[in-house]
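Only a portion of the chains appears, each positioned as in the full assembly.
Going in written order, the chains are labelled A and B, and every chain counts its residues from 1.
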Amino acid sequence: MRSYRKELFFQIPTRRAFINITQEVEACLMESGIRDGLILINAMHITASVFINDDESGLHHDYDKWLEKLAPHEPVSQYRHNVGEDNADAHMKRQIMGREAVVAISDGKLDFGTWEQIFYGEFDGRRRKRVLVKIIGE
Amino acid sequence: MRSYRKELFFQIPTRRAFINITQEVEACLMESGIRDGLILINAMHITASVFINDDESGLHHDYDKWLEKLAPHEPVSQYRHNVGEDNADAHMKRQIMGREAVVAISDGKLDFGTWEQIFYGEFDGRRRKRVLVKIIGE
């Protein structure tokens, strides 16, 4: 069994954003030389997500509006977590969108359907954050 | 390390449905000959889910109603994604129910609790779609 590990870094200037990281993950896979196995991609922060969906700006707008409806940022005072912080909603949004994606590696590639793309979902940005890429296989 | 890969196909005649795929996944495991490791089962489409829960028709009805409340299909025009499409809600429902399940394999079996069953969750059916089964182990 071989393994590979890398951290990706993000500094998003806004509070929220969705960033397509598929190419960066593919570069990790290439670098690893692993041709068959599993790849785990996870946010190392608890107010951010890694998820797989469509790279379509209308959908990303819809996601943002929808997550704001399900877990509104304002009023900040509605959450007990917000003592010296204002990001309780980000902890909720991250649960809906998920912490991690696990993807099969077959023939040296991400074993994806036609439209699958990997995203970093930021819900409390404006500081440096990390995503872990871990690969095991052969 | 050994590995196994198979695609399962679904053509659901309705927009939404929950299909128990546990037996098909068990057949893959048997075919693989792998007795210890991990199995990944994931939707290859971004408007569908693979998840683990109860095979109880009342619950499935409750899930469908609940998902419609959290991410309504109508009015289609409320979503920016719906330009030439009408499935934005399916992209949301899939995030709540999840893309994938990762299950332990021990003694040649899915290492499950009493009531765990694997489901394909379709949120935008009426066309051919795929689920990936990937196993690594020994």
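The definition used in the following text is that a contact is a pair of C-beta atoms (placed from the backbone, for glycine too) under 8 Å apart; a residue touches a chain by one contact, two chains touch by 3 or more.
On a predicted model such as this, the values are computed, not experimentally measured, just so you know.
Here 2 of the identical protein chains are placed; the entire complex in the file holds 3 of them.
Going forward, only the chains that are shown with their structure count from here on.
One simple way to say how far apart two chains are is to compare their mean CA positions; for chain A and chain B this gives 20 Å. Of all the residues in chain B, the ones that touch chain A in their complex are 1, 3, 5, 38, 40, 42-46, 70-71, 79-83, 88, 91-92, 94-96, 98-100, 102, 130, 132, 134, 136. Every residue of chain A that touches chain B in the complex is listed here, in rising order: 1, 36-38, 51-54, 56, 58-59, 61-63, 66, 70, 96-98, 101-104, 106, 111-116, 136-138.
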